[in-house]
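Only one protein chain is missing; all other protein chains are in place.
Chain nomenclature is as follows: A and B, assigned in order of appearance, with residue numbering initiated at 1 for each chain independently.
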Amino acid sequence: MKSIGPRYRSAVILAALLILLVGLPGYVPSSSYAIILITNILMYVVMAESWTIFSGPTGYISLAPAAFFGVGVYASAILGDVLPLPLVILIGGIAAFILAFLVGSATLRLKGMYFTMFTFGLVELVRNLVHWWEVNITGTVGRLIASEDPLTVFYSMVAIFLAVLFASYLMGRSRFGLALQSIGESEEAAAHSGVNVNRVKAVTFGVSAFFMGLTGATMCWRWSYIDPTTAFNIQYSFMPVLMAIFGGMGHPYGPVIGAAVFSLLEEVLTTKFPYYYMLTFGLIMIIVIIFLPHGLEGAIERWRKAGSRRGAVEVPYDVGKT
Amino acid sequence: MMVHVLDIAIGGLLTGGIFALIAVGFGLQYGVARVLNIAHGEFIMLGAFCAWTLFTKAGITPLFSMLLCGPFFFFVGFVIYRVLYSPLRTFSESPAVFEGNSMLASFGLLFVVQNIGLIIWGAPVKGYTYLAFPINILGAVFSANRIVTLIVSVILGSAFYLFLVSTRTGKAIRAAAQDAGAAELMGVRINRVLALCFGLGAMMAVLGGLLLSMTSIMLTPVMGMPYTLIAIIVVVLGGLGNIKGSFIGGFILGYVGYVVSSVQPGLSMVAYYAIFLFLLLVRRMGLLGK
Partner (left out) sequence: MNLLEIEGLSKYFGGLAAAADVDLHVGKGEIVGLIGPNGAGKTTVFNLVSGALVPDSGKVTFKGKSIAGLKPYEIAKMGIARTFQSVKVFSKMSVLNNVLLGYLFGGSKQIALTDSARRETEEVLAFVGLKELKETRAQDLILANQKRLEVARALATRPDLLLLDEVMAGLTPTEVGLSMELVRKIREKGVTVFMIEHVMKAIMSICDRIIVLHHGEKIAEGTPQEIVQNRTVVEVYLGE
């Protein structure tokens, strides 16, 4: 039986974090910079964590987060006047799940690189489709929406953050999570042991997209105008991937740290060097890939094990499986 | 009716020529160097903007710019491979890991190059006209610049094909495409050859972008990505590692694009994707090559 120590520690940290988050609005005005900043950080945390739920164990690199996020944004924008907010957000998540499940069922049977190529294009594809639809059917490109109170958005993101952590935790300890892990190690052996590999992959991809859709549907309410280009922006694919890889994908907290670091960095850079920040992030991605392929977490592992005889990095997930 | 068919027959060819060129470049990078360079479209963008700058600021015609930009960006590509991908190749635990990591590094490169484009040229859309007079071919009318791009694409494609087939370096490239490890054992200086392929791929992207800019399209720093996707689809269509296939695939996709654009503009990307999906699904059943 594993020691309770580290898990108890994580639970305590999480509880403290939650108290801070929920209590924060009591100390600062609801439209303050702090609330908005933390909402943004939570957005990236959820995106990075959801991405890791799928790409971590399976090793398939998905570049589609922006597509799922955008689907959520549009679901919210289209249904927001008609249905209550929580339902609209849920629909955004479900729409993203369905899209991901279909794409996954079709493309996850193939070599990882084909999957990656297809997900890379999915963002452009959906953007094109929505744009065409707006030009030819709706008549106007883009739409105005009534923004919601920042506090509502904040609390929604806290709830989604909790949900994704919970989902991640459940997956780690469930039968499904065991199957997922085995697929990451050896698909062939898993299949011969009775695991319906394609379905597990597609469902996991769907679950990961679900949370991205929820996030998009929620964040939509911070803007007053959306159009295909802002909703389906490839940056929403790039940032979660960068954050997850930087933070390390071995444990749920890796992407959280990566997301926190980079959202803060983004805040600083967009105010000081608005024309250079994507350049900086691109360079950081390149440097991370070359020098820290297992992320910060992997580097810390390596440093900790530097003294031991075995020396090899024991990181559960490997980026870059094809 | 005849004119309509001719219009499609030639129009598709014109679109296809550029697609073929950029696909071959991409195919070299992925098929041989095993780098899924999703920043490929950004080099196309660079080529287009270089042509714009040289033409509008210095009066240098795009065709002449090709002679300047081609070698320069070949060199840039060569260096990028040596600095970025070569160390990755050395330190990656397996070819599969390398493919994933090099793809991610390219993702980073995408943002670097795109941002550089934004800094140098700014977001507002640009364009220029060159050889824009109409030419009448058996009743179908096309802009002269588009016909020139087709001719140049075919010349470049053929020149490259000859290079692959008859020179020593070309043979080394073909060997490396089959099996880099074996080629190395046979005495091929593999690092040099792979860097060469990457450089050539970058060069072809830049030349493709140059040609593209001639056809009076709108230039913006974010124009690259759709072309990367087209290159990916063409290479999958033609067969990974198959240079001739990429060339022919480019023309096929060009035809599809031209036809769809004439009927329903704005849906060409969707059409390309439908083809992509179809290919992937059919491939699963083992009907097409590798």
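Note that in this section contacts are C-beta pairs under 8 Å (C-beta built on N, C-alpha and C of every residue); 3 or more make two chains touch, one makes a residue touch a chain.
These figures come from a predicted structure and were not determined experimentally.
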Displayed chains contacting the withheld chain: A
Contact partner of the left-out chain, one of A:179, A:239, A:259 or A:289: A:179
Interface residues of chain A (partner: the chain not displayed): 173-175, 178-179, 181-182, 185-186, 188-197, 314, 316
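The definition used in the following text is that only the chains that are shown with their structure count from here on.
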Distance between chain centroids, defined by C-alpha means - chain A, chain B (Å): 31
Complex contact set, residues of chain A against chain B: 59, 61, 63, 106-107, 109-110, 112-114, 116-118, 120-121, 124-125, 128-129, 131-132, 135-136, 234, 238, 241-242, 245, 275-276, 278-279, 281-286, 289-290, 293, 318-322
Chain B to chain A touching residues, read off their complex: 36, 38, 84, 87-88, 91-93, 95-101, 103-105, 107-116, 118-119, 225-226, 228-229, 232-233, 236, 264, 266-267, 269-270, 273, 276-277, 280-281, 283-284
